[in-house]
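All protein chains but one are shown in place.
The letters A, B and C name the chains in turn, as written, and every chain counts its residues from 1.
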Amino acid sequence: MEITFIGLGNMGFPMASNLIKAGFKLTVFDVVAEFVRRCVELGAKASASVVEAVQNAEAVITMVPASSHVLDLYLGSGAIVAATKPTTLLIDCSTISVEASRKVASAAAGRGQDMIDAPVSGGTQGAINATLTFMVGGEANAVERARPLLEKMGKTIRHAGPSGAGQTVKMCNNMLLGIQMVGTSEALKLGLANGVDPRVLSEIMCSSSGRNWTLEVYNPCPGIMDNTPASRGYSGGFSVDLMYKDLGLAQESAIALQVATPLGSMVRNLYALHSRASGHLDFSSIYQFLSGKNA
Amino acid sequence: MEITFIGLGNMGFPMASNLIKAGFKLTVFDVVAEFVRRCVELGAKASASVVEAVQNAEAVITMVPASSHVLDLYLGSGAIVAATKPTTLLIDCSTISVEASRKVASAAAGRGQDMIDAPVSGGTQGAINATLTFMVGGEANAVERARPLLEKMGKTIRHAGPSGAGQTVKMCNNMLLGIQMVGTSEALKLGLANGVDPRVLSEIMCSSSGRNWTLEVYNPCPGIMDNTPASRGYSGGFSVDLMYKDLGLAQESAIALQVATPLGSMVRNLYALHSRASGHLDFSSIYQFLSGKNA
Amino acid sequence: MEITFIGLGNMGFPMASNLIKAGFKLTVFDVVAEFVRRCVELGAKASASVVEAVQNAEAVITMVPASSHVLDLYLGSGAIVAATKPTTLLIDCSTISVEASRKVASAAAGRGQDMIDAPVSGGTQGAINATLTFMVGGEANAVERARPLLEKMGKTIRHAGPSGAGQTVKMCNNMLLGIQMVGTSEALKLGLANGVDPRVLSEIMCSSSGRNWTLEVYNPCPGIMDNTPASRGYSGGFSVDLMYKDLGLAQESAIALQVATPLGSMVRNLYALHSRASGHLDFSSIYQFLSGKNA
Partner (left out) sequence: MEITFIGLGNMGFPMASNLIKAGFKLTVFDVVAEFVRRCVELGAKASASVVEAVQNAEAVITMVPASSHVLDLYLGSGAIVAATKPTTLLIDCSTISVEASRKVASAAAGRGQDMIDAPVSGGTQGAINATLTFMVGGEANAVERARPLLEKMGKTIRHAGPSGAGQTVKMCNNMLLGIQMVGTSEALKLGLANGVDPRVLSEIMCSSSGRNWTLEVYNPCPGIMDNTPASRGYSGGFSVDLMYKDLGLAQESAIALQVATPLGSMVRNLYALHSRASGHLDFSSIYQFLSGKNA
């Protein structure tokens, strides 16, 4: 099966590598020559342009930073929708706005193409280990066509609904995650100011109604859990800048669709302030940002 | 063992009942005659005053609405600290401020008395079924003295630290719970506005980093889970007014101790607005309050 | 001078009327036939299409509800930029996003046309009385060309900077206005709960550092000022829905440009919640929305 993979950065490169290892024949493209070279060394074929890269592909996979890149690749200078065959399967793994995702999918559908939005969670480590989770939007048969490819790059494939549903689920999940990270940090700080050991407080809340994913596996207070970013100076993990980007996508959608999200917008503002100095740290570092005079 | 139980309302009555069923000899007091009568029918002995009720008690248990009641019972007109023996064990199960709790415990310590703060979670159903969780603050030996009593009224006893730690843990847990309830509601509303089925969104988030207790057992969207308040018109459960009270306790503490809790204070304000019309509904009804024009 | 006026609703009709009264020869267009008829009765000439309406115009003025309408009128089906002469002066009085405004102005500049963004404040009464304030963005000479027209429709013309600056100033001003309206309401409610007469409190704050435009001329508490919406059941004035729209524009811009606006986004959320039931009321009615249990 001829696959074209576009966008070979921190996420795209290990994802493409896993497809190569699984025996797929890859044509690749990236604007960074060094990224292309790494893939060619593994056996991929380089292409001089997006159009050239995709014209014979049976499936195209894209993994790029933002809505503008996806729009340009599929509908603009890249012209993937126009340059590919009607039978080509289009898979966008980028995390972008629901609106942009649907715009591209709608154009693809106009040419009779199957397209899915399939943003991921799991980070670079998940990409390397092929343990990513894909949140997928699109027609059921398109998802089935994509499954053999997605399964080589990830462990869990969740079909969330029609086109745009993958982006929606990721956006909603990460907004809630951001809220929980800030909320957990506030609770631990308030406990600390009242003289309660954050380890004990974490344990009790984790077995009570305050339980959430951050308390289970990603405690933001240093020293409580091993192998968390908080316990290694907030390095590694999911960066403040990436969380901030996802919170912005959620707010754009909330404003466009007139949804009230008071906590989601507050958390975006907190990460906006935090990102100025600490954008590269893990997003659990908001725990440190949230310090008043005493805690 | 002679036990005095003061405060026989929705929570206190079933708790006292469970002690009576377990064979303890109870003296009871409440300002509501009807509440007292219910206990007397079960075999408790009524008392004309707090002072009379507590003077021969080996243990005193109180379950009243607010800090002011506890302060009055122990240090004011009730004079429990002064009227009891130095060997009397004092157990306050009310949910009150850490500050008030420590003030009473400190006075008790001055007379050599053991005192613990032991607020509960689990609601009236937990009180009836003796499945409450006690979050306990106080000296370890005082907690051990109280354990045989607490075990008759609840299932889980968590020693959180010194005096006030029980109140602290409950306050922090419930603040975080409130934040999660609002955050989950926002995420589900945003998903809905983007056309994603809240059931599917809930399932995916619950197996992802957005997981929290509300998604696991208390989904605020009607129809997703059986046996939740949301699926029976937000009746039963933990009321908006009680959540609002706990959020107020957390904010009082945050202000006094100069802790920054932007989400905690926002959630208090949202429940303040919601409580005006819907204070008696379950606190998950904030899902309905959080509706903008389209969702 | 041949002028074409497009968009003849609550604002556009009185603005066009004032130009007709001032002796200008107007060609008009609106999708609502009745709106067109009202202008024809005053002496305007109707046109069958936007393209026909604008092709001989020396100046085109547009007053429509949203960015999408402006984009469609100038660059889409209306094709104003393409259909007018290079010497035609283009004036958009709509309140839209800075981004959309700049996009159109940039296209116009590409054809050598002068274009200004000139959103207004002052409401329908200001439009009727020709006392509007225009906040204008564009080249200085374009503003000078427009001045004789603007002066017939308004009293104050403020040149704020290059293209988009008019929209920026209106958006910033109205975000700040919304914040002040909510802030003033909170202060008055807090005073009331503490037993202070809101009239006395308003007077003292208005002569102190709490002074703002709402305290000076638009007090949200009923009965304090005559002739305010608050004193006539929040009817008339500037509607919740319009304030909500402007707050949304500000937040879209804040997210796109990565600006932190914690109060601006909170106020958008409060108006989102308020608009559900009370979108048609004056925006000072947020005073009533902001009532907790006691005030």
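Just so we're on the same page, a contact is a pair of C-beta atoms (placed from the backbone, for glycine too) under 8 Å apart; a residue touches a chain by one contact, two chains touch by 3 or more.
Here the structure is a predicted model, which is why all the values come from computation and not from measurement.
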Request  = Please pick, from C:T4, C:T168 or C:N219, the residue that touches the omitted chain in the full complex.
outcome  = C:T168
Task = Check the options C:L75, C:A109, C:I128 or C:L176 and report the residue that touches the missing chain.
result = C:L176
Key: Positions on chain B where the hidden chain makes contact   = 248, 251-252, 255-256, 258-262, 265-266, 268-270, 272-273
Note = Residue list for chain A contacting the dropped chain reads 262, 266, 272-273, 275-276, 279, 289-293
Request  = Would you write out the residues of chain C that touch the absent chain, in ascending order?
outcome  = 98, 121, 133, 135, 156, 158, 160-162, 164-165, 168-169, 171-177, 179-180, 182-184, 186-191, 193-197, 200-201, 204-205, 207-214, 216, 218, 250, 253-254, 257-264, 266-267, 270, 290-295
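Here is the rule we use: only the chains that are shown with their structure count from here on.
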Key: chain A and chain C: spacing of chain centres that average the CA atoms, whole Å   = 38
Message = On a C-alpha centroid basis, what's the spacing between chain B and chain C, in Å?
response = 50
Query = On chain A, where are the residues touching two or more other chains?
reply = 258-262, 266, 270
